[in-house]
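Certain chains of the assembly are absent from this excerpt, and the rest are unmoved.
As written, the chain order gives the labels A and B, with residue 1 at the start of each chain.
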Amino acid sequence: MKPPVITFSTLQAAVEIAATIAFALSGLLAGARKHLDAVGLCVVAGLSAFGGGTLRDVLLDRRPFFWVEHADWLWALMGLSFGAMLFLRKRHLALTERAIQWPDALGLGLFTANGALLALGAGQPDIVAVLMGVITATFGGVLRDIVCNEIPAAFHDHRPYALCSFVGGWVLVAVVRLDAPQWAAVSAAAVTVVALRGLALWTGWTLPAWRIHKR
Amino acid sequence: MKPPVITFSTLQAAVEIAATIAFALSGLLAGARKHLDAVGLCVVAGLSAFGGGTLRDVLLDRRPFFWVEHADWLWALMGLSFGAMLFLRKRHLALTERAIQWPDALGLGLFTANGALLALGAGQPDIVAVLMGVITATFGGVLRDIVCNEIPAAFHDHRPYALCSFVGGWVLVAVVRLDAPQWAAVSAAAVTVVALRGLALWTGWTLPAWRIHKR
């Protein structure tokens, strides 16, 4: 099958857009659970969606941020937040949580690939590029949980999340180092992450815990 | 009435100074409530006062920070913290909280105008400039609350705070876009914010909450 004729910048934009919405919804749900007000909901939605990429860009000293270059997305985010406030009822909450698991896994994969690719392009070492992918994909959720005054779920729920992103980051680096085209590297990494995350959710696999806890 | 003959940089400095003290005091009160030690009190006072502007400068990649350019203010901040520790008694606490509501509202207005103006000057889009104003004005308090291990009051107390700042930011952008002088834009924005915040405090207006919470 021939790859679709798209430039990388189109792909990159599509990648960030698709993942952003799922992440914003995860922020809205977390904010709703903590009884945040309308302002707080917009902020956690925005932190969840743009926080990881923004932290990556600050660390890489890269400007402009996604939400500065595509400032219309800030309006979309506010629209999403108010739409959710108007239309989501209590009975929708658990449903939404379950429904976003898949776009969230997709976001995890796409953000990882995107972040790692940007870091490689900025000449970072492999391990740093992988880490930047993980930060892009997971630190939106970490900032969301810090603002909501929780220990970040990514560090605490003993289910593989950042780990899937970490493995996917190495897949991206490996494929890029093989001189494969960027769309192939991004696809391979994203598919790996989504498959691993799906497998982890399906099998209920938990991360090995420190023996110290098992008394 | 003719406007006073002041250069904008004078105005800018005066703006940051006046607002800084009110914000530092809000940090000291929050720290006292959490029984922080002398070091912690200085840090939350500093975070409250300089945190929002510093975060804005990091996001805009702007140097030097206010507290680097005017390093004397760090001494003033430490003096303020120790003065408060020596002279404020328990009975002064509620009094101080009530007394700083107005300078705090002033700070909200001045920091918003200042932050949005700087972002416009750095060539940011309107919505980003407004957001930078809001971040300048409110994220000092947000960082204060995160360090004090609380959900940030700005996102949680259902009273308009960041929202006043958001509206004021748009007033600033609108007046600047009308080619009015900067002092006029800053004044219009700050007056708007202070009036809105005052109105909100006076009428007890609360932000619309997500229906999900009303069972």
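Structural remarks
Assume a contact is a pair of C-beta atoms (placed from the backbone, for glycine too) under 8 Å apart; a residue touches a chain by one contact, two chains touch by 3 or more.
On a predicted model such as this, the values are computed, not experimentally measured, just so you know.
Whole-complex tally (this structure file, single sequence, 2 chains shown): 3 copies.
Please note the rule applied: only the chains that are shown with their structure count from here on.
Computed centre separation for the pair chain A/chain B is 31 angstrom, with centres defined by C-alpha atoms.
Every residue of chain A that touches chain B in the complex is listed here, in rising order: 31-32, 34-41, 43-44, 54, 58, 61, 63, 65, 67-68, 71, 74-75, 84-85, 88-90, 93, 146-149. Those residues of chain B that touch chain A in the complex are listed here as 58-59, 61, 124-128, 131, 142, 146, 149-152, 154-158, 160-163, 206-213, 215.
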